[in-house]
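Left out: one protein chain. Kept in place: all the others.
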């Protein structure tokens, strides 16, 4: 089997680029995850995974990651992205992502609502939440991105 | 290299949620794959992979999975998703996914057609098919999802 991740952190960043893909790339760089290979996952925090905001991941690594992002080519538009990790008392957690044409307050509120619903659906008490969010005012082509990288 | 999966099963489920992402999450839960980390793959059944409908996958595991889904916010709309595995005589198989605004009969028919085409393209005889499908009548925000998790 593929090894289950043991560590995680949260990050969120906004950036501009000359194209959609480079705006995304620049947001990844601004969020400290630009030089790794992102493998997108839907999105459970493994039991016992440890929060490590200082994690250094070697360039080119294959990194399981939950993320949400939005790219806009409308100058002046406000975009936002948020991720949240909901923690249970003693087992796995749940990760939710959101992005939209709104500010970070709304993005964070949406994350909290989704985490509450996710724990209700699982009949598990939601004992804590960690959130990372960003809002970005588009200049030319902008990206707002929020992510939970999982690592070892 | 990443270890090649050795087991698989099929699942399909529909569910409602307060948001698109929680409707998706609830469909995963209803399909018994809600507490794992899905890594989406396009989509070959490895040679010798064994069908195991009773597979229990530990929470938080990284699980390669082929899936199709549709989310709708139109109350009353009928949505469907299907997956199919086409088996060869003695080597790998092919997995196809479909989702749309239709019933499960149409979703299954589309899967069969795609599997026939996939085997024709590979000049391999298609000796058997397994399909899982679901249709769901949307109440508020609904998701229909069908998946083939691959495991070890």
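For reference, chains read A and B in written order, and residue numbers begin at 1 within each chain.
Quick note on the criterion: contacts are C-beta pairs under 8 Å (C-beta built on N, C-alpha and C of every residue); 3 or more make two chains touch, one makes a residue touch a chain.
Keep in mind it's a predicted model, so treat the numbers as computed, not measured.
When the omitted chain is restored, the residue from A:3, A:53, A:75 or A:125 that touches it is A:3. The missing chain lies against chain A, touching residues 2-3, 17-19, 21-22, 24-26, 28-29, 34-40, 58-64, 151-152.
Interface residues of chain B facing the missing partner chain: 1-5, 39-47, 49, 64, 91-92, 94, 96-98, 110, 113-114, 117-118, 121-122, 150.
The rule is short, and it goes like this: only the chains that are shown with their structure count from here on.
Taking the mean of the C-alpha atoms as each chain's centre, chain A and chain B sit 25 Å apart.
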